[in-house]
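All remarks here apply to the structure that follows.
Every protein chain of the complex appears in place save one, which is left out.
Should a chain be cited, it is by its letter among A and B, assigned in written order, with residues numbered from 1 in that chain.
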Amino acid sequence: MPILGADMVAGTLIAWRKQPGDRVARGDIIAEVETEKGLIDVEVFASGVLERIVVQPGATVPTGTVLALIREDGPAPAAMPAVAAPVVTAPVVPAAVEPARVEPAPGERKRVSPLARKVAARLGVDPDTVGGTGPGGTVTREDVERAAAERQAGPAPAVAPAPARPRMDVARMRQTIAAAMARSKREIPHYYLAHPIDLHRVLAWLAEENARRPVTDRLLYGVVLLKAVALALREVPELNAVWRGERAEPSAAVHVGVAISLRGGGLVAPALHDAERQPLGDLMRAFRDLVQRARSGGLRSSELSDPTITVTSLGEQGVERVFGIIYPPQVAIVGFGRIAERPWVVDGAVVPRPVVTASLSADHRVSDGHRGGLFLAAVERLLQSPERL
Amino acid sequence: MSASIDRDHGLGLLRQMVLIRRFEEKAAELYTVGKIRGFLHLYIGEEAVAVGTMQALTPEDNVVATYREHGQALARGMEAGSVMAEMYGKAGGCSRGRGGSMHLFDVSRRFYGGHAIVGGGLPVAVGLALADAMRGRPAVTACFFGDGAVAEGAFAESLNLAALWRLPVLFLCENNLYAMGTALERHQAQTDVVRKAEAAGVPGEAVDGMDVLAVEAAARRAAEAVRGGQGPRLLEARTYRFRAHSMYDPDLYRAGDEIEAWKTRDPVVLFTAVLRGQGVLGETDLAAMETSVAAEVDAAVAEAESGPWEPVEDLLKDVYTAPVDR
Partner (left out) sequence: MKKMTYREAARSALRQALAGDPRVFLMGEDVGRYGGAFAVSHGLLAEFGPERVRDTPLSENTFVGAGIGAALGGLRPIVEVMTVNFSLLSLDQVVNNAATLRHMSGGQLSVPLVVRMATGAGRQLAAQHSHSLEGWYAHVPGITVVAPGTADDARALLLAALREPDPVFVFEHAALYPMEGEVDDTAGPGEIGRAAVRRVGTDLSVITYGGSLPKALAAADLLAAEGITAEVVDLRTLRPLDTATILASVARTHRALVVDEGWRTGSLAAEVSARIMEGGFYDLDGPVQRLCSAEVPMPYARHMEDAALPQPATIAAAARAMLRRDG
């Protein structure tokens, strides 16, 4: 298939003008090829006998494909191959990126990235005391976070009921998780429920609400789900409890533990305190703050021991449905999968709706499936009136 | 053809036309296998225009051409190898591989490109002629352009300025009847290019562009007038390209019988017959000429194949004279 234009990558063979056995001469038209621009004649640059047709009419093949074989007259041809020569490989040209600039002498000014300054202010770290690992010794966000974690790691934590401080030894954190999970599966008789929930009202309301809010105050849908869980617990309070010895102790306050994976590996689930009483904006700020501190090593030990229930969301990872393992001494964990467009029947008609599957893993010693089902139904109902959350 | 032709001159003209023809046939072949990329505009069918007009020029004259300029470059005496290497994009190309098929340059032969914006070469030609006029150099600037260019403002502006200042420009309109795919009568109300020139104050003449001797004679008349200080002249060569506008052109806008009719007036065939009729060209002459042209084309391809690529480190070279990264 000849290359007939700079942007031609393939052509469709329409018809052969010559048949096997026919004589062909240099300059003859032997075939017609359909291209993006229309029908173009294929000229032959060799003289001889058309020996065999390789590509049949109707076939679309890339340029460079052998269409037919011609047995040439006379002696062996000169240097040039007739078709299917390897395409010239152009020399590699470096992208037109300006070389990294050598800065003018910056004096004694410490190089701290704007983000690092911001994080340092929140973590109470003086960036000028932090060693920089970025280009030219620049202090980056990670440098500040590391400095904060190192400072935190100083005195050993007094209370360590749950996964310990971030930036701790990952292997140690893994051991803690292992112990807790093994104990959970050993001791807690889990039951699992799942409940698909239509989120179209939530998403529409969020879009409107966020348009009104300053960029820094915008809400994530995950926080809306957290709030719905916290409120639904008022209706099924036995799920909001801790197991002490032989029985569950219901908790008056709803402290929702949010599962946060750490960049260096491992997991923590610190508490959003009194989640059911906080307006969404406050909850959002508290959530952001919690994530930042979880990842930079600024969690308080109480935050790790306070949760009365845990929520884990794996939707970002594309997970359809979560089957969580309860974090002892809690008695339930709520999971959310991804939001996906699904067929949904409304008034007898199938319509596409953004649907998330909420799941509940609960301790059968404390609650039954009936109550768990009511809880998930309450979550669903609350999410149909997002403006009231 | 009344007067008999000088044998050497006649064979010289024919050989140049055959060289252009065979060179371009090879270029078409190389394009289909990806050796030559970009746009490739072939001159096949129009060889008599470049070869005939170049006879009227001296080495001191300037040439400004279009993007369909392989014929002009070869007729001006540029090495086939350097032109082929340019189309390959090699460092040994006449423009070091920066120009390709559409931008052939050779300052030593006063060949100033290779202009691929239609009409873009005309103002430059006027300026070259202005420089010669102001410096007292008795040279002619020959400026090739197609029938499509007469639609550009640069055509009207340049003819006017050259006439206004009586500059030594020889405007050479290669009228092959189509501006890419648009026929002259489909884009011009006044299709007579000579009348357009005369309206701008530039005397013009039309000539059969398929007859190399007629082109040569007309070009000599026009160039003589220009050289004699009479101001610019325009020569319209009526010709036809036998191939499509570029390789990637299904030729939807031309009737097959129109193309076939023009092919009966193939300038190479016509002139071969003239030379034969006058007994200037013997049977063996033509075969020998084809053999020597084939060898020249093969050598050009070999040179292009074996030549080196320009090192990538030279990418920013010659953007400015000073070797700096601006």
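Miscellaneous remarks
Throughout what follows, a residue touches a chain if its C-beta (ideal position, glycine included) is under 8 Å from a C-beta of that chain, and two chains touch if they have at least 3 such contacts.
Note that the structure is a prediction, hence the values are computed from the model and not measured.
Counting contacts over the entire complex, the absent chain touches A, B.
The residue touching the chain not shown here, chosen from A:12, A:47, A:65 or A:138, is A:138. Only one of the listed residues, B:32, B:72, B:101 or B:158, touches the absent chain: B:158. When you scan B:224, B:260 or B:318 for touch with the missing chain, the hit is B:318.
Here one chain is not drawn; of B:52, B:71, B:93 or B:267, the residue touching it is B:93. In the full complex, subunit A touches the omitted chain through residues 98, 101, 103-107, 109, 111-113, 136, 138. Mapped onto subunit B, the footprint of the missing chain covers residues 62, 93-99, 103, 105-107, 112-115, 117, 120, 122-132, 134-135, 141, 153-154, 157-158, 160-161, 164, 317-322, 324, 326.
The rule we apply is simple: only the chains that are shown with their structure count from here on.
Considering their complex, residues 25, 28-35, 37-39, 88-89, 244, 246-250, 252, 298, 301-302, 305, 309, 311-312, 315 of subunit B touch subunit A.
Residues of subunit A touching subunit B in their complex: 2-8, 26-27, 35, 37-40, 43, 45, 63-64, 78-85, 87-88, 90-94.
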